[in-house]
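Worksheet: one structure, shown below.
Only one protein chain is missing from this complex, and each of the others stays in its spot.
By letter and in written order, the chains are A and B; residue numbering begins at 1 in each of them.
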Amino acid sequence: MIAYLIRRILYAIPILIGVNLLTFSLFFVVNTADDMARMQLGMKRVTPEAIEKWKQQHGYDKPLLFNAHAEGVRKISDTIFFQKSARMFAFDFGSSNDGRNVAREIQTRMMPSLAIALPTFLIGLLIYITFALLMTLFRATALDMLGVSLCVLLMSISGLFYIIGGQFVASKLWHWVPISGYASGMDSIKFVLLPVLIGVMGSIGASSRWYRTIFLEEIGKDYVRTARAKGLSELRVLFRHVLKNAMIPILTGVVVVIPLLFMGSLLTESFFGIPGLGSYTIDAINAQDFGVVRAMVFLGSVLYIAGLVLTDISYTIVDPRVRLQ
Amino acid sequence: MPVILWTDAMIYLLLATVVAAALWIRKRPHLALPWQRVAKSSVGMVSLLLLSLFVLVGLIDTMHYRVALPEKSNGQTVYSVEVLSVFDAFAQGIKSRTEKTYSAPLAAYLYAKESMETLEGKIRRDYPRLRYGGAHLADPQRELLGDVLKRTGIGALEGLLIGVLLIVVSNMLFHFFVKLRAVWSSTGLEISKDNWISTFTRAMKNKPLRALLITALLIAMLLGITVNLAAVYHVLGTDKVGQDVLYLALKSIRTGLVIGTVTTLVMLPFALLFGIAAGYLRGWVDDAIQYLYTVLSSIPSVLLIAAAVLMMQVYIEMHPEWFETSAARADLRLLFLCLILGVTSWTGLCRLLRGETLKLRELEYIQAAQAFGVSSSRILTRHIVPNVMHIVLIAVVMDFSSLVLAEAVLSYVGVGVDPSTMSFGTLINSARLEMGREPMVWWTLAAAFGFMLVLVLAANLFADAVRDAFDPRLNRA
Partner (left out) sequence: MKSDSSLNQLSSLTSSPSEIERGEFILNVDGLVTCLNNGARIVDDISFRIKQGETFALLGESGCGKSMTALSLMRLLPDGIRVASGDIKLEEEDILALPEYAMRKIRGGQMAMIFQEPGLSLNPVMTVGDQIAEVLTLHQPMRSKEVHLRCIELLEQVGISDAPRRASEYPFQLSGGMKQRVMIAMAMAGQPKLLIADEPTTALDVTIQAQVLKLLRDTQQKTGMALLLITHDLGVVAQMAHQVGVMYAGQIIEQASRDQLFARPAHPYTQKLFAALPDAGRSGQPLAAIPGNVPPLGAPRIACRFAPRCDKAWALCHEQVPEWTQLENGQGVRCHLYTSQKGSEKLNLETSRFFDSSTANGVGEEGKGAALLQVENLQVHFPIRKGILQRTVGHVKAVDGVSINIPEGRTLALVGESGCGKTTVGKALLQLITPTAGSVRFAGYELMGMSAKQLRKHRAGMQMIFQDPYASLNPKMRVAEILQEGMDALSIAKNSDERQRRIDELLEQVGLEKASKWRYPHEFSGGQRQRIAIARVLAVNPNLLICDEPTSALDVSVQAQILNLLKSLQQQLKLSYLFISHNLAVVEYLAHEVYVMYLGRIVERGTVQEVLHAPRHPYTQALLSAVPRIDGQGMKIIRLPGETPSPSHPPQGCHFHTRCAQAMAECREVYPSETIISATHRVHCYLAAK
């Protein structure tokens, strides 16, 4: 089992290299540094000198992969690829266009992101599974039909609607909570409440339906019939047998996203003015700050791969077949 | 001058594919069987009717042209730089009646107060009358409600009448064709006793047909009302620069459809080819393809799309010489967005297909073919592809709605369609900034969300009907 995990972790290395190469080619091969500089400085009336200056300032004045003019190791290291892409492996993300250290920025912005994403994730999971279990319990009845129809309706509504509508109703109409903003410590609760609620609402339809499908799949299996033949009540069958087995497919989809919670949510954070990584990313996109976007892409894939490894570990907890083989 | 934009070409291609597939399926009973199951689902058929209305609007909006300008230069006709569609011609009325700025649905006055000179020559701040909305009324404050109600009633009645007429005509046509076929196949004796009314009553015993009929009549009434009101009012109000929101919403449909369908068209070849190649050939091909899609899916999709769109944006900005018209540029950007969405979303389907192919390749009919020495390419095309098509179809219809929803989010984030392209995302984005106003400018948002909800809900329900009909696990008996 340990060998299995080590193998999974080792497999992450070529993946990360692939991600790195992909982003590198996306950012530096499709467009040259000159193009980027011209974009930043405004399209019209840019002097070549201004472009050179910008490139120098931001460290783009180097060859892509191989520096023939440099000495020794610097032939490799004094290149855009090494400076901008390879150094990300050491979580050195350089600085953004406005000169701030991206790594530090990420560190400070992680907490607010997590303050929204984590409760959303946990409360959501609890609600979706409960809802799905209820539908499963009343399967093939009018109640189940109603639940599924509701799910389809809810998942057909745009996520933007939940945010805009929620903000309007809760903040503007009823004045429950402030419309946006953030504070640290205990004060954060009043800011966090609405985003979390909306985040949970946003995927209640799709998720509950998905879990219901998983439960229904499990409930049709032979061991469930055995459990009923023992004389167990339907609730105990559901909780002791079905839920335990359904954890395996559920974990597959759920554990992967846990590390990604650090990244926050783009929409929620920007609507509610929360200084997390999500709004950071959006701001960077709008300001066309490539350095930050590149850093976020890399960070995202690192976290995703961490999620994959975590998923493997979680299997060993719930599935004895993985644990003992 | 007709103009075929890139996405137009894609839509025509898609249309041709669908028509060809339909003809192909019609002759093959085992392929038609699941579709017959779809036809038996009331929900499926009603949602299909709604969807086809959207598609109709989208298709009309796809036929683009440029108007020839009256003056000629050097004997050559000069065309306007504005690319119009047939839909624009249809909707000329509501398109051209622009107001100054916001106005509420069915309003006769502008949203914002203006300084006006009264007859007495005093300056007064008040809501001015609209240039077009309710312009025919002498005293809107008294007459507006009555007029709206009257037009609603007339519109509903007209719509209902036209709807009934259409149904009667189509029923008679259908009856006529059935008879014609019966005569041709020389078994006409039994059917010839029927008249078209009995054909109709028999059809009404069919539950989906009944549901379809009721929906069609309701839609006809709604259309009648809308047409009647839109002639003199802004049914869904106007936006900041006074454009009719109904027009904008209808124009957005095409964008949504393009994103929902062209994206899958783009990703399908990748997913299908890579998925079954990895599953069937195994070995290093499998390793390489798995590596590829793990890399692609390990980047959070919004970020990958954002990065790719940013790069594309720079690229397009750097090459303004490529585009004759701004529409062509916006269109290429839309196409690129579809491409990028396709490239980032093929991994899921690819993984599904790989798994299914792994299962299929162990099946005995594949081994029987191998025992005959049938070549791999032939096994793939004759045995594997037909047996994974149901997965592809289910994935395509399920993806459609999520892509339509994704467009709105991406446009909001700033990595969606060109700001000049009308889409649900740009509509929401522009309206969102006016949320803070008192009184609220709610109609643009409501229109965008409403249209999107109907489209996505119909797509979701149809997708469910298709999945239920095609899923082998649900149709074992």
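Throughout what follows, a contact is a pair of C-beta atoms (placed from the backbone, for glycine too) under 8 Å apart; a residue touches a chain by one contact, two chains touch by 3 or more.
This is a predicted model, so every value here is computed, not measured.
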Determine which one of A:Ser149, A:Ser184, A:Thr213 or A:Thr226 touches the chain that has been left out. A:Thr226
Per the touch definition above, residue among B:Glu120, B:Glu364 or B:Glu438 touching the missing chain: B:Glu364
Tell me which stretches of chain B touch the chain missing from the display. 29-31, 363-365, 367-375, 378, 382-383, 386-387
Touch residues of chain A, complete complex, unshown partner: 3, 6-7, 10, 139-140, 221-223, 225-233, 240-241, 244-245, 248, 318-321, 324
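Here is the rule we use: only the chains that are shown with their structure count from here on.
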If you average the CA atoms of chain A and of chain B, how far apart do the two points sit, in angstrom? 29
Tell me, which parts of chain B touch chain A in their complex? 291-292, 294-300, 302-304, 306-308, 310-315, 317-318, 401, 405, 408-409, 412-415, 424, 428, 432, 435, 440, 445, 449, 452-453, 456-457, 460-461, 464
Please name which positions on chain A make contact with chain B in the complex. 14-15, 18-19, 22-23, 26-27, 30-31, 35-36, 38-39, 43, 152-153, 155-161, 164, 167-168, 260, 263, 266-267, 281-282, 285-286, 288, 290, 293-294, 296-297, 300-301, 304-305, 308
